[in-house]
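Here is the structure we will look at, set down as structure tokens.
What you see is the complex with one protein chain gone and the rest in place.
Let's look at chain A:
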Amino acid sequence: MAYTEEELKKELETKEYEYGFYTDIESDTFPNGLNEEIVIAISKKKEEPEWMTLWRLESFKIWKEMVEPEWANVRYEKPDFQAISYYSAPNKKPKYNSLDEVDPELLDTFKKLGISLDEQKKLAGVAVDIVMDSVSVATTFKKTLAEKGIIFCSISEAIKEHPELVKKYIGTVVPQKDNFYAALNSAVFSDGSFCYIPKGVKCPMELSTYFRINQAGTGQFERTLVIADEGSYVSYLEGCTAPSRDENQLHAAVVELIALDDAEIKYSTVQNWFPGNKEGKGGVYNFVTKRGLCEKNAKISWTQVETGSAVTWKYPSCILKGDNSIGEFYSIAVTNNYQQADTGTKMIHLGKNTRSTIISKGISAGKSQNSYRGLVQVNSRAENARNFSQCDSLLMGNECGAHTFPYIEAKNKSAQIEHEATTSKIGEDQIFYCNQRGIDTEKAIALIVNGFSKEVLNKLPMEFAVEAQKLLEISLEGSVG
């Protein structure tokens, strides 16, 4: 049975807060700039073993030789990598003493999303009542998982507690030299999640970063490693529908998934980083490398709802190495105002009878640019590979853009590849039709957008889907009219 946050919270309301679990870390930040000393210092600060330090240094060396890619359909001012501080310990001190001090616009959004008061405080960085701290929630959560032999912790913890697993798998799906941002991440990653599901175990609940201890301040270079051992299953939720106001402009995460024989990983993301203001000022640059490896009969499904960030550059991909393995990618990318998104997937068919499905829904409003970029590659040994791709774009207004860049490389004659693409616009006639039935324009847009996104929303876990639906509505508020 799938556990929901609500159920868990209710269950825990009666339990006592296990005080003293949390070690308070004083905030400290490194000076700006990046060099070998900084890389070593990060590793030292995190008390990492030597092999990890060396791995970081090797990554740094590779990164130094690389240049920032320019092929994506996005324009932005390149970050000055020497002007960034690469280590900032989680700051435990609350930013505000009460909700009254928080930006009312942010609170308004929380309200629309139906986020509880206590949670609002937490998200906005307001001091939280001690009972509401998620530590106790997380502890119980962890216990349930431990009974099944599931490891779910921060990557820093995993490096110390489960070095054999981390060492064996880190960098095997996204190598250090994979790309500029992956190399940078490998050198300086701040923290992230680690998850291991043992052989034959079906993870009994959705794993959500929400429950992870010390989750605050995972920082701008997040590293995630999920390993599903033979015959296991896990559904992993990343992100949060609540808006994340982050002072760090550059985010370069790496996510690696490994699905061993007969295993299945479902990875769902809702990304709602600060997209910049209505004039296009500020906002997060989100340059992410996400990739999964499927062994025999394994399956990896990526589902993403991307509504935030000023610039998004993200291609969750599947390497279908094992015979009969399956890769899926379901995506909704919303851009509004001056946002730019270049997102899609790569399905690399190596094994026989491998199958992949791509459903991409792009929604552009305001003056934004929304691109789908996808690669379907069928290796010469991949007999009977199949792919189905569907890319739909929905435009709102006359100043936004939707672009589709599908790449197909088939080296085996038995491959069957289908690609469908549509572009439509929310028409005044559709809006008037809804108006005439008593549905106002905002609601009409929400209805039309949800209808458009339904195939992807349906792939999200239930609770997440409801939140994501609300998020879509909020992201597009005021974009027509």
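Convention: a residue touches a chain if its C-beta (ideal position, glycine included) is under 8 Å from a C-beta of that chain, and two chains touch if they have at least 3 such contacts; residues count from 1.
One rule holds in what follows: contacts and distances are computed from a predicted model.
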item: From "ABC transporter ATP-binding protein", "Fe-S cluster assembly ATPase SufC", "Carbon starvation protein (CstA)" or "Raffinose/stachyose/melibiose transport system permease protein", the hidden chain's UniProt protein name; value: "Fe-S cluster assembly ATPase SufC"
item: On chain A, residues whose C-beta touches the chain left out of the figure; value: 427-430, 432-441, 443, 447-448, 450-455
